[in-house]
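Here it is: the structure, laid out below.
Taken from a larger complex, these chains appear in their original positions, while the remainder are omitted.
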């Protein structure tokens, strides 16, 4: 399965904060932490747990640059 | 200046591909490369050049997880 999204940042689930409709998942990657807000359904469906190896998927059009 | 966006991934501009309305900027971060699609105006206005130290800014609601 290939995805057109240009950015897949590998890392490990560090913390999960469950919410009523959306949840926060913090991923530790080589350079620091990335926070994702995804549906709580997705957390359950992917059976995400701290320690899981995952990738953070980000579309290139969703990346801004700060200089 | 503080930004609510949770993800600021530090890196260095590796390549810039200028387009008519939008341009592609490839940033090298510790773990690999991140691609951003931003307006060509922004590339000019921020005077982005290969070698510049920048951060890739991504809103947490724009991050999906792949497992």
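Here the chain labels run A and B in written order, and each chain numbers its own residues starting at 1.
Note that in this section a residue touches a chain if its C-beta (ideal position, glycine included) is under 8 Å from a C-beta of that chain, and two chains touch if they have at least 3 such contacts.
Please read all numbers here as calculations on a predicted model, not as lab measurements.
Trainee: Taking the 2 displayed chains as part of a homomeric complex, how many copies does that complex include in this file?
Mentor: All together, the file's complex is an assembly of 6 copies.
One rule holds in what follows: only the chains that are shown with their structure count from here on.
Trainee: Averaging only over C-alpha atoms, locate the centres of chain A and chain B and give their separation in whole Å.
Mentor: 17
Trainee: Under the definition above, what is the set of chain A residues touching chain B in their complex?
Mentor: My answer: residues 3, 5-11, 24-25, 27, 29-32, 34-38, 42, 46, 48, 52-67.
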